[in-house]
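All protein chains but one are shown at their positions in the complex.
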Amino acid sequence: MKLIIAVIRPDKLNDVLEALYHAEVRGLTVSRVMGHGGETERVETYRGTTVKMGLQEKVRLEIGVSEPFVDITVKAILGAARTGDVGDGKVFVVDVEQVHRIRTGERDEAAVTPATPAGV
Amino acid sequence: MKLIIAVIRPDKLNDVLEALYHAEVRGLTVSRVMGHGGETERVETYRGTTVKMGLQEKVRLEIGVSEPFVDITVKAILGAARTGDVGDGKVFVVDVEQVHRIRTGERDEAAVTPATPAGV
Amino acid sequence: MKLIIAVIRPDKLNDVLEALYHAEVRGLTVSRVMGHGGETERVETYRGTTVKMGLQEKVRLEIGVSEPFVDITVKAILGAARTGDVGDGKVFVVDVEQVHRIRTGERDEAAVTPATPAGV
Amino acid sequence: MTTPLLLAVVQDATPALVPADTAWMLVSTALVLLMTPALAFFYGGLVRSKNSLNTMMMSFVALGAVGILWALVAYSLSFSEGSALLGGLTNAFLAGVGTEPKGTIPHILFMAYQGTFAIITAALISGAIVERMRFGPYIAFIVLWTLLVYAPVAHWVWGGGFLGKLGVLDFAGGTVVHINAGVSALVAALVLGTRKDYHRQAILPHNVPFVLLGAGLLWFGWFGFNGGSALAANGSAATAFTNTFLAPMATLVVWALLDAFRNGHVTAVGGATGIVVGLVAITPAAGFVSPVGALAIGAIATFPSYFMILLRARTRVDDSLDVFAGHGIGGITGALLTGVFAEKAWGGTDGLLAGNPEQLGLQAIGVVSSLIYAGVATLVILKVLGAVTVLRAEPRAEGLGMDVTQHGEEAYTSGEGSILVLPAESDAPSPAPTLAPAAR
Amino acid sequence: MTTPLLLAVVQDATPALVPADTAWMLVSTALVLLMTPALAFFYGGLVRSKNSLNTMMMSFVALGAVGILWALVAYSLSFSEGSALLGGLTNAFLAGVGTEPKGTIPHILFMAYQGTFAIITAALISGAIVERMRFGPYIAFIVLWTLLVYAPVAHWVWGGGFLGKLGVLDFAGGTVVHINAGVSALVAALVLGTRKDYHRQAILPHNVPFVLLGAGLLWFGWFGFNGGSALAANGSAATAFTNTFLAPMATLVVWALLDAFRNGHVTAVGGATGIVVGLVAITPAAGFVSPVGALAIGAIATFPSYFMILLRARTRVDDSLDVFAGHGIGGITGALLTGVFAEKAWGGTDGLLAGNPEQLGLQAIGVVSSLIYAGVATLVILKVLGAVTVLRAEPRAEGLGMDVTQHGEEAYTSGEGSILVLPAESDAPSPAPTLAPAAR
Partner (left out) sequence: MTTPLLLAVVQDATPALVPADTAWMLVSTALVLLMTPALAFFYGGLVRSKNSLNTMMMSFVALGAVGILWALVAYSLSFSEGSALLGGLTNAFLAGVGTEPKGTIPHILFMAYQGTFAIITAALISGAIVERMRFGPYIAFIVLWTLLVYAPVAHWVWGGGFLGKLGVLDFAGGTVVHINAGVSALVAALVLGTRKDYHRQAILPHNVPFVLLGAGLLWFGWFGFNGGSALAANGSAATAFTNTFLAPMATLVVWALLDAFRNGHVTAVGGATGIVVGLVAITPAAGFVSPVGALAIGAIATFPSYFMILLRARTRVDDSLDVFAGHGIGGITGALLTGVFAEKAWGGTDGLLAGNPEQLGLQAIGVVSSLIYAGVATLVILKVLGAVTVLRAEPRAEGLGMDVTQHGEEAYTSGEGSILVLPAESDAPSPAPTLAPAAR
């Protein structure tokens, strides 16, 4: 199994969620993060204080999937999150040794449903 | 060493922290996240706008442990976080190549104390 | 490639960002987290309710880098984040199998620029 | 309040509108109305974020439900000619309530002014049962409570009822408003039972600045509450106003000192609470005591409320926002101290210190009768309601939070991951396909 | 408003200052001024966090731009001697506006009081175009709008213009303020077009407590708006005040019932909206109808506005905060119902129920003339402005949020990862080397 970590634009979240839904990826965890990459910086002024905002708002997705789902999931994200402008984000794929479903105690493949794409 | 990533219900956090304390797991990092899984969705209405809330509030734990602690930690989480209802969450175990304790610069086993359970 | 996960003190974030900049590490993702380790706990009182605050505010960095950058990056963080007091935090290094740059679809080394330190 | 009113009537045999008094009472009515939204923030800031809207709405809904009830029936039951125990229905549906003078102000304005008191009194009770009581039954409760508890007690004290006739002093509602609401809150908390997390998890205020905002606006509005109870822009109003200015200052300072001694810190929540307790304590005395007396009352009143809060928190009584400690105990202290510090020279009857111990006895009678009546009546109302409907939200709903489960809203939303249901298709399948299989 | 004013003038041939009236009008002016910050919170809480400052500033800037314009020119165009369509320039630059009596209060105070109405009317429109209109063009718009729409219509109704002469009743601005702003908002929304996320993503209120705070403060201020429109501390003020107290209660309750029936929940946003709609509806009637009439108006006015909001949300008309449904429809309902419920006995001309159907016709004339004029004039102003400048922010800026792009600020910042640019070196390279290559 793998853990897919994606950092995307907040305003692309809904599109990505939709794409994942179509890819039949059911479970995922989302968090608000701040990111820095090639984006140009925003300048803000508060009275005498001027600041460069070095970090942009991003959304981080964490998705545990079984092997057959890795490419499907990555493709879904790449497709839905792209705008073509600097700041679109990154996707990381990390290997996972164990997965447990807390509710049932099921392990590994069984814990990330469906284990294989409907098509297969 | 391993990194244990758990997504649980917010109202189970205190129980889990307590269980980890008894398991003598000392260090951990917590963050608020939103999750989607099998949970049924909430509907909310704001004047003319009706929305389905596709994401539920969850809490994410990140715990770096030495090998002997992996099972102990996972068991503690599974035991304390379960309600039996959809939405209990997942636990992922990922391999870690290096751990550093910033304060001392200690590395790996030394950086995650205790390295071995009191019992052992 | 590796994913470097660091948990540091919020008030050290700017120093770390600066150090990473000098190390020519360009991309990273930041999030606010709460941590528990050896820190002593804060007591707060609200009318009749007294609580021990078991978690301290921390900042979590997630940095995907190519092999040659791993040590540089870890060193930069260790150097900039240390105060010497309990609570400085930890750095974890995890192996990454794939990296994708959403904007271009570039993969792996190409997706984490620069692939090699300027010096090399 | 009767005293100044009578005075006014005496002053001119043929009562006539006094524009200056009208001006002041117009303002006072607006000020007291503002106290209910202020209370919404004082209470709303003290609860957890997931229950903040529900808590605020418990105050706002009183503006509607209790306000209308007041105009239609409760005003008449409180203030129109009647028995020693209850007013009549002469003014029901505002019959005979027009712009003719009542004292020196338009009758209709007097009705509105008194209405703002009924509204906030009902809203005060909500603090005891927040984070768990269902919204519908809550509305039913405050409506019945206003009818069966507030109206009679208001009549006893201000409407020509027996307590007023006895000579019990209550300038602006220490008994009618605060003791009444306080004891009813205690009973309600006992009937509803504890929140599921009570004594199991830390339940902390989600927004302390809102608590301070509420306290600030409450103080501001309270000038209309106490100063307006003179029903005229005269010396009595100035006295009541200044005492309302001074007493909370003393409470604030003493509360801060107790906090500092007890846990080494002056707290913001404590400061806000102290201000409110001081305002409660001076309410019955405002137009009857000297400014120095007001400082004394404010200072003394700190202790019983402060320690009652600590004590209550150790018990299984989940009076969640300490309405009884703040308003019940604060009101009792104020009512009794009125009997101690009142002075003829300042507009009251002489009290204990002025050599008239009976007054203290009279005050005690006022306290006890409202304590017993309000306590029992509230119990009966809730038991009856509890028999016909479920008062409490389910534990699961309580866990999810009352905002989502009672109101289908959240106080603070980012909209992230929320899927729009286009009104057009609210029945048809939603265009942005939802994530959950359920939606299939 | 004319009626009480005329009365006052009639009452004493040689007008003189009445201190009590002055006191009440000083307070009323302050209360109405507070309504604009209150509106900033009502609107600001309803938008997304990234647009909250911009939304609030749209109200605050009206305090500056419209306020100054009012003092210099618009007051004169509204209230000084002139034609049936527009006032003259006699009082331009406040010439001849001093402390001499206007009615029974200082003329200068009358000018300030009326100014607060002009300010909030302009600010009301902003609700229709939030989250997308550029700030500069917005300011230009409200300035031109005040000059070309508000001033004339105010003159028609209150300044001796044709509607007032006809006998159209508008106690405190149902037509001048609410219908005017409401229809202009609708036109503005159509000209500006929909937000890029409209009907594509859920756009949710970022801070509902702010919405409740705004509603509470608006109600409080509205007592000056309606009660002050009597321009004296008299029975008429008391009537207007009490009706302003009762009508929103009825709307709040009926709105809650509709919410409960429709989606099983009483909502906080709905409650706040209901209060405002009730206040809008009673505005033209406040000093002309009985309290029971006020309750009826409040209750009836709920339906058109409630269902217009639902209907509007299904269309492509992005009147983002439903200014038309709330103020336009609410104002029309109120204006017409004034013609139904008005009673001589309560200070108005008799209306339909009192056997004078013509009045309803007159009210309709008032409604239609302001609808048409304000609608057309707003269209022209925006088209002209749109020809000389760009009204809308770019989609990218809209995505980033108007706070950052229009004001270079964020409502809530933690400062994390933000690099200080030392003023000294704002041009030289920044000391804390920035992260982005750009900065090299």
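Just so it is clear, A, B, C, D and E label the chains in written order, and each chain counts residues from 1 on its own.
The definition used in the following text is that a contact is a pair of C-beta atoms (placed from the backbone, for glycine too) under 8 Å apart; a residue touches a chain by one contact, two chains touch by 3 or more.
It should be emphasised that the depicted structure is a prediction, and the values quoted were computed from it without experimental measurement.
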Chains still shown that are in contact with the chain withheld from the display: A, B, C, D, E
Of D:V18, D:L39, D:L352 or D:V367, the residue in touch with the unshown chain: D:V18
Chain B residues that touch the omitted chain in the full complex: 10, 13-14, 17-18, 20-22, 26, 30, 32, 59
Positions on chain D where the hidden chain makes contact: 18-21, 23-24, 27, 31, 48-49, 199-209, 212-213, 215-217, 219-220, 223-224, 227, 232-239, 241-242, 245-246, 248-250, 252-253, 256, 263-269, 271-272, 275, 290-292, 295, 310, 313-314
Contact footprint on chain C, counting only the chain that is left out: 11, 14, 34, 36, 38-46, 48-55
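Simple rule for what comes next: only the chains that are shown with their structure count from here on.
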Cα superposition of chain A on its sequence copy chain B - rotation in ° rounded to nearest 5: 120
Maximum inter-chain contact count - chain pair: D-E
Centroid distance [mean C-alpha coordinates] between chain E and chain B, Å: 51
Sites on chain E at which at least two other chains make contact: 201-205, 263, 265, 267, 269, 310, 313-314, 416-417, 419, 434-435, 437
In chain A, residues with contacts to at least two other chains: 14, 17, 26, 30-32, 34, 36, 38, 54-55, 94-95
Overall pattern in which the protein chains touch one another (line/ring/star/complete/other): complete
